[in-house]
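One protein chain is absent from this view; the other protein chains keep their places.
Let's turn to subunit A:
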Amino acid sequence: MSKVKLVTSEGEIVEVDIEVASKSVLIKGMIDDSGVEEEIPLPNVKRNILQKIIDFCTYIKDNSPPEIEKPLKSNNLNDVTTPWYAEFVNLDQEVLFELILAANYLDIKPLLELACAKVASLIKNRSIPEIRKFFNIENDFTPEEEAQIMEENKWAEESF
């Protein structure tokens, strides 16, 4: 099977099967335009993230996409998709965020959906202070400002 050369942000060249790489709409477009001879630079994608992406695209070549129902019924992805997909996005937040940005940049919809579902599952059913801690968001509101925001959206905090 013929291959295409992808260049990571570190400058490393990685050879990938065309069929696998073509799961990215961006890369497919580039191959269609200029063939497989030229190296394709991916300055936004690190080596470790590219490896995750190759793993994913290889998997969806032979398997059906994750198909996660919206809105999420559970915050355990095992309940809403298959074990392989649930395990695949069981990552540190930072890697997860990088993966989302890369999936968005490379235009790989099933991966974008899966990773976003993971982020949603992390937000779901947590209180706002918990979410803030989780995403490491500094709180630079004054207590009065914060009280007002909380008051406006009070119903969202309370259990239904």
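The rule is simple: a contact is a pair of C-beta atoms (placed from the backbone, for glycine too) under 8 Å apart; a residue touches a chain by one contact, two chains touch by 3 or more; residues count from 1.
We take it that contacts and distances are computed from a predicted model.
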Listed names "F-box lrr-repeat protein 2", "Interleukin-20 receptor subunit alpha-like", "Probable cytosolic iron-sulfur protein assembly protein 1" or "Roadblock/LAMTOR2 domain-containing protein", with the criterion being the UniProt name of the chain not displayed: "F-box lrr-repeat protein 2"
Option from A:4, A:40, A:68 or A:89 whose C-beta touches the chain left out: A:68
Contact footprint on subunit A, counting only the chain that is left out: 59, 63-64, 67-68, 70-72, 74, 76, 78-80, 82-84, 87, 92-94, 97-98, 100-101, 104, 112-113, 116-117, 119-121, 123-124, 128, 130-137, 139-141, 146, 149-150, 153, 155-160
